[in-house]
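There's a structure below that I have some questions on.
The complex appears here without one of its protein chains, the remainder shown in place.
The chains carry the letters A, B and C, assigned in the order they are written, with residues numbered from 1 in each.
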Amino acid sequence: MGDSTARTDKEEPLGLVPRLKGQGYAREDVEHRRRWVEEKTACRLAHVGSHSIPTEAMRGNVENPVGAAQVPLGVAGPLVVRGEHARGSFYVPLATTEGALVRSYERGMAAIARAGGAEARACLDENRVSPVFAFGTVAEAHDFALGLGEVFESLRAAAEATTRHGKLLRVEPRAVGREVIVDFCYYTADAQGMNMIARATEAACRWLVGARRARDYLLMTGHCSEKRASAKLFAGGKGKRVVAGALLPARVVKTYLHATPEGFRDLWRRTVVGHLHAGAVGYNGHYANGLAALFIACGQDAANVVNSSVGVTNFEVTEAGDLYASVTLASLTVATVGGGTGQGTARECLEMLGCAGAGRAPKFAEIVAATLLAGELSMGAALASGEFVEAHETYGRNRPEESNQPEESEQT
Amino acid sequence: MGDSTARTDKEEPLGLVPRLKGQGYAREDVEHRRRWVEEKTACRLAHVGSHSIPTEAMRGNVENPVGAAQVPLGVAGPLVVRGEHARGSFYVPLATTEGALVRSYERGMAAIARAGGAEARACLDENRVSPVFAFGTVAEAHDFALGLGEVFESLRAAAEATTRHGKLLRVEPRAVGREVIVDFCYYTADAQGMNMIARATEAACRWLVGARRARDYLLMTGHCSEKRASAKLFAGGKGKRVVAGALLPARVVKTYLHATPEGFRDLWRRTVVGHLHAGAVGYNGHYANGLAALFIACGQDAANVVNSSVGVTNFEVTEAGDLYASVTLASLTVATVGGGTGQGTARECLEMLGCAGAGRAPKFAEIVAATLLAGELSMGAALASGEFVEAHETYGRNRPEESNQPEESEQT
Amino acid sequence: MGDSTARTDKEEPLGLVPRLKGQGYAREDVEHRRRWVEEKTACRLAHVGSHSIPTEAMRGNVENPVGAAQVPLGVAGPLVVRGEHARGSFYVPLATTEGALVRSYERGMAAIARAGGAEARACLDENRVSPVFAFGTVAEAHDFALGLGEVFESLRAAAEATTRHGKLLRVEPRAVGREVIVDFCYYTADAQGMNMIARATEAACRWLVGARRARDYLLMTGHCSEKRASAKLFAGGKGKRVVAGALLPARVVKTYLHATPEGFRDLWRRTVVGHLHAGAVGYNGHYANGLAALFIACGQDAANVVNSSVGVTNFEVTEAGDLYASVTLASLTVATVGGGTGQGTARECLEMLGCAGAGRAPKFAEIVAATLLAGELSMGAALASGEFVEAHETYGRNRPEESNQPEESEQT
Partner (left out) sequence: MGDSTARTDKEEPLGLVPRLKGQGYAREDVEHRRRWVEEKTACRLAHVGSHSIPTEAMRGNVENPVGAAQVPLGVAGPLVVRGEHARGSFYVPLATTEGALVRSYERGMAAIARAGGAEARACLDENRVSPVFAFGTVAEAHDFALGLGEVFESLRAAAEATTRHGKLLRVEPRAVGREVIVDFCYYTADAQGMNMIARATEAACRWLVGARRARDYLLMTGHCSEKRASAKLFAGGKGKRVVAGALLPARVVKTYLHATPEGFRDLWRRTVVGHLHAGAVGYNGHYANGLAALFIACGQDAANVVNSSVGVTNFEVTEAGDLYASVTLASLTVATVGGGTGQGTARECLEMLGCAGAGRAPKFAEIVAATLLAGELSMGAALASGEFVEAHETYGRNRPEESNQPEESEQT
């Protein structure tokens, strides 16, 4: 667009995107708006307009819609999972523009499959909102915190009156000066649930004010660490705590990953030291890559990648000389209902995993954890074996002309 | 899909996604692969197949392509920026499925526009890779670190021989026990550059081994904090350090944000305390929301949201009683060339901002920072004014039937 | 000493400090050992030998004793505390060699006293040890964690059989890969209790092995954060969670602290930003100064200053324009029995505070928190008013000749 000088004359209209009837989700409204933007910015938005999601279906997911972004989608698999909820072989949809990413995850999945699959377990499944309440003195704040347990049933009633699915499990008050931060901890079933529990918590806060237990509150403090990285996330309670692990025979490590169990162990030690010196939150190879690709494919809230990528990868050599690899995700935020999960490509990708709809979130969580395990194995192997750059040259945009066959091809 | 028992008989084929000639980027190859997945998983992938990006154009961005994910795209604006590189009014594409997000950013942009726009400055623009070198003793490691400066020109020559765009600026060694982590710090122009500098650094590492300065190295340690959250990111050097700020008259705060400067100040104090108690990295309202939506729209690597969301938002009341708001992003990773930026909807979205192609990354960085500032203002206002839940009910999926006009409509 | 070349001939004796009968706590043994060291190092240890603590009384507190270190001891007060356990005016012993420290704390105490005293409350009082248990698979680890609740009574019996004072309150398991870290949470009455609960936890671990619930464990992982800085400490459970706060009228802030409530507020905002950018754990002015001086004076374990200094200071301007200041200490480790608390100067200093012996630890904790509040006020005032350097020049070692009267003198 032309970078003209900013015009902010208070008397003039601001130039907001046009307001249309019913918020403008009709097909012609979206087209009209897109043309308006094209004109304003002197661009052609042909690809943006080439979407298959019905415009009316975008209501509730986006405002001022002009079309859809398209992200290339690849498939990696088979991912063999032996979870409580996910059992079997899966083909995992990954939306990304990072060359080599799909191939890398696929390589880890092949190694896991040859090792008999990855175990996975979800240990905790909660979500929380953390309002703060203000008082006149440290003593008043202290008394409020001490007395909160007495009114828990009333808080629960107020909170749960606003939602069919959310359950208030407990409240955890923490006095800070003359204020009290309270973690309201919920079970939100298969939804991400943040809007649901924000509403429920607001109802509970209002009850506390009505009951003269508090005068003043702020609904959110960030203490719950939604869409943030924090050490608190390790304690769980923001999404699902999920662990996935696999025992990889040395032979499989060598054949499929071109590395040795000892190489993984040494890599782990050295890179952990790198993380510690960086003041990193947790330790991992590249959780964010797999999470972002899965989340975009499956209609998850991609901003939740930030909290979901807090965890710890572990590589051990067993007494028998094999490799035990695991990932521990402290706060994985996934949903199979609500948000962006119900339509279009997101719905199809969830269906590809057998994870669309109610009752599937724990299964989906186990698949995500096992996918990340595959990615950690592949990234670790590439670094330990010195093949990292080579792999990116083969599959990335700057690869040499000769397009060699993938190394796994003979294994099919 | 059917969750059949895992079959991992070593003699049987694994069931990898079919290998096709030339990696299978022809239109019919992608269709063939998609049908294969549909069959394997008993799903219909109609939406996934409905993309406008040519399949051949996906080469280098994704492997095993089956189509594209579609993410609803809305537009917020006008965002008035007074940067060094970005000057004028912008309409910002946001790909998201989180209802109310676009409206929320738009509201902040309206307030900023009425305040005369947001200043923005990019202060630092680097990227880095952090290999580790192993030695026999603490003394050897110490000597290596001390002597690295002597061979900098050789390292630079080796590194830069692999790339036209990357420039090795300096090396920063840090002895850790008997090993030395070295940050190789580069300027990568308008590219995200991670693959570029990984290759360059590998060349430099090999030079060190060839020159018998080192025997053994591991290319990456995570010390550089690529796609991770870490406190080290505050020191900069992973992407761009960008600051955006705006002075909002109390009147604008009241009219457009339904809040007061003092309310923002109080909100800041309380929520900072929440962040500190969570052990959060930095402080922000919801950087990840804006970043994820912008990154998906504009073909950025969405996994970089993790490091890019490390920063600090600040709200001050000025002596005149107005609000000064700012965001400081320590490590914003954005690109206008390479990766996913060159095609399809991503290219169109970058063009919408006047940011497609070489020489535009600093401009794009300033726009991103100003966008996040708008989001912080809107989120802060919603919390300070107690309207957070209400806004989500109006625009989210669970809104009441009556579809009221947006509050800003009379301002257009 | 002479820096001779290291002699490490394996056949020769090492040159360990002489072993004496009964570990050598008799007066002549300590003298003999001191003379041996004097000879070995060619030093005179006259001051070291000038102690009043009986040598036999050092048994259990130190090995290879040669005397005592002397640290100058000053007194600051009156500290007016309105706690649950500590009520009244206290004179606080501070052992330090940092010039101006005592005067600085005293100044804060004077301001607090004029403001009617500091409220203080202890909210939580626990200590914990965090062993880790190893298993063969993620599933086994998961099952162990799930089943731990069933055997809690047996664990409690095993743990409490080793101690008269420690009470096992609960266990908190956390699966990490194929291992499980378990926080064993205790109440330890008035003792620091770490040795007590290490022994108790070992007994519980052995019970788990005996009951075939676990095969292998490691008693400590650092997860409990004893003598470390960690974000986990904010969740409490390592020592006492204590909050102290005071409302200081603007007039008192001006007269006693030469500052304004608004100046404190602005200081807080700016310095919090500094802490966030440093990746600091929590926020404070100089907790460690007061803690170290109090801990050395009162026979506390000075290494616990590291975990005890994790907290958050808060400065607010009230609606009436006054200052509300508070400190929140997340994991204050103090004891009034055991360790170094029973003898010599430590006992006298605890008596000075009415805190010697059983039943006094909560009182002591409140006094410590109020002392730190005084230090935060004084440090904050010195910075906000620009008098920091001046104060150190007046009281530190490099002061000018003219020895001016303390600023508070006219206020007595």
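In this section, a residue touches a chain if its C-beta (ideal position, glycine included) is under 8 Å from a C-beta of that chain, and two chains touch if they have at least 3 such contacts.
If you're wondering where the values come from, they're calculated on a predicted model, not measured in any experiment.
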*Visible contact partners (per top-of-document touch definition) of the missing chain*: A, B, C
*asked:* For the chain left out of this view, which of C:Arg87, C:Arg170, C:Arg213 or C:Lys254 touches it?
replied: C:Arg87
*Footprint left on chain A by the chain that the document does not show*: 230-232, 234, 268-269, 272-273, 275-279, 281-283, 312, 314, 316, 330
*Just the residue numbers, please: which parts of chain B touch the chain that's not shown?*
119-121, 123, 137-139, 141-142, 145, 174-178, 230-232, 234-236, 241, 243-245, 247, 279, 312, 314, 316, 324, 326-328
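Just so it is clear, only the chains that are shown with their structure count from here on.
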*Provide the C-alpha centroid distance between chain A and chain B, rounded to the nearest whole angstrom.*
15
*Pull out every residue in chain A that's touching 2 or more other chains.*
174, 176-177, 230-232, 279
